[in-house]
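A single protein chain has been omitted; all remaining protein chains appear in their positions.
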Amino acid sequence: MIVIGPLEPADRPGWERLFEGYNAFYGRETMPDGFYDRAWAEFRSGARMHALGAKLGGELVGIVHFFAHPSTTSSDLCYLQDLFTATEVRGKGVARQLISAVKAWAGEHGCGRVYWHTKDDNHAARLLYDKVAENRGFIVYTMPI
Amino acid sequence: MIVIGPLEPADRPGWERLFEGYNAFYGRETMPDGFYDRAWAEFRSGARMHALGAKLGGELVGIVHFFAHPSTTSSDLCYLQDLFTATEVRGKGVARQLISAVKAWAGEHGCGRVYWHTKDDNHAARLLYDKVAENRGFIVYTMPI
Amino acid sequence: MIVIGPLEPADRPGWERLFEGYNAFYGRETMPDGFYDRAWAEFRSGARMHALGAKLGGELVGIVHFFAHPSTTSSDLCYLQDLFTATEVRGKGVARQLISAVKAWAGEHGCGRVYWHTKDDNHAARLLYDKVAENRGFIVYTMPI
Partner (left out) sequence: MIVIGPLEPADRPGWERLFEGYNAFYGRETMPDGFYDRAWAEFRSGARMHALGAKLGGELVGIVHFFAHPSTTSSDLCYLQDLFTATEVRGKGVARQLISAVKAWAGEHGCGRVYWHTKDDNHAARLLYDKVAENRGFIVYTMPI
């Protein structure tokens, strides 16, 4: 059974392995010194950013990171920034349950919607996303500084 | 000459006309009561959201709304949420200068990048965006609550 | 074992069931009178259009339709118009082998490349297509007459 809940101190090593897998998927093989410490501290404090974990048989097999931010045209929005599940549990509904948990959190915190970005050609993920969310035809432009 | 700067109390009517044009473009013809008051108050306080205006011959012809938010994988990011220019000044560089001003603000506030969303088929806007920013192939999924 | 080969008269009923499945996938529930007879006659004559079938345990489980046409900028091209596999054999490599067989045919007939169209959001199919072919960023515009 999949159990979704907050990340506890004992989840630190499993969380880092999964977040490393996520970063590797997006081609970020080596992160700056202190990267994982900083993110973990943010999630533990819960002041700005939030995280949830999914456990299967007591083992952490999925993580999701998210936060609320203001919007000029609506109530606050919840941005689901990172979602990752262990390769060996794909297809079991872990990602879907993590998304549902974020949606519940967002509803409780007065957000009008949850949204996220994904690569256009991430077809495996989009098979799920097309079932649970809407692609309204928006794309992302990025300007590095 | 195009002049970019903060919105002043006297800009309130011109700003609302432009923001109405923006909302109409995205099919939002009627906004909830108090919508424009709320957004204007947010920009004037500057605590969470920010706005800049572009003037041509002393008249407000373009607006941009933006704010910084945290990121799990980088320093803060600057999200440029709304950008609109008066129809009659299109092609004069107003949008480009507004984007540049947001980039400058973001740099001064420690943001790693500026990003925004646009409709895939907004070809007129994308002619500009492809010149000043990168489309890295990300799309947006939205889950209403 | 998957066996790819020409369609024989005995394959007529199985072929029609698969082609119906293909048409239903694209929202064409009812085809004009004589539709299947006309297409079958075309494939049997082989003058303009061609078809191959995939059999698994002697049963027809996949079909592909294709033809060569001229090009202003290259040697002839092979257009793979329709590809369909029975739902119950998905993931077994049937589609991949049908595409390979069309590629072999195209090479023997002097074509410079094989190409096809697919819906942008057909993620299940694109998981395969991204492995065997290139998406060079071209989209299709259609003008009904």
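Lettered A, B and C in written order, each chain numbered from 1.
The rule is short, and it goes like this: a contact is a pair of C-beta atoms (placed from the backbone, for glycine too) under 8 Å apart; a residue touches a chain by one contact, two chains touch by 3 or more.
Because the structure is predicted, anything quoted here is derived from the model rather than measured.
Every shown chain touched by the omitted chain in the complete complex is listed here: B, C. Across the interface with the omitted chain, subunit B contributes residues 121, 123-124, 126-127, 130, 135.
Contacts to the hidden chain, counted on subunit C, fall at residues 23, 28, 31, 35, 39, 42, 48-49, 65, 67, 69-73, 79, 81-82, 99, 103, 106-107, 111-121, 129, 132-145.
Here is the rule we use: only the chains that are shown with their structure count from here on.
At the interface between subunit A and subunit B, over half of the residue numbers involved are used by both copies, so each side presents largely the same positions.
Rounded to whole angstrom, the centroid-to-centroid distance between subunit A and subunit C, based on C-alpha atoms, equals 39 Å. A separation of 46 Å divides the Cα centre of subunit B from that of subunit C. Looking at subunit A, residues 121, 135 sit in touch with two or more other chains.
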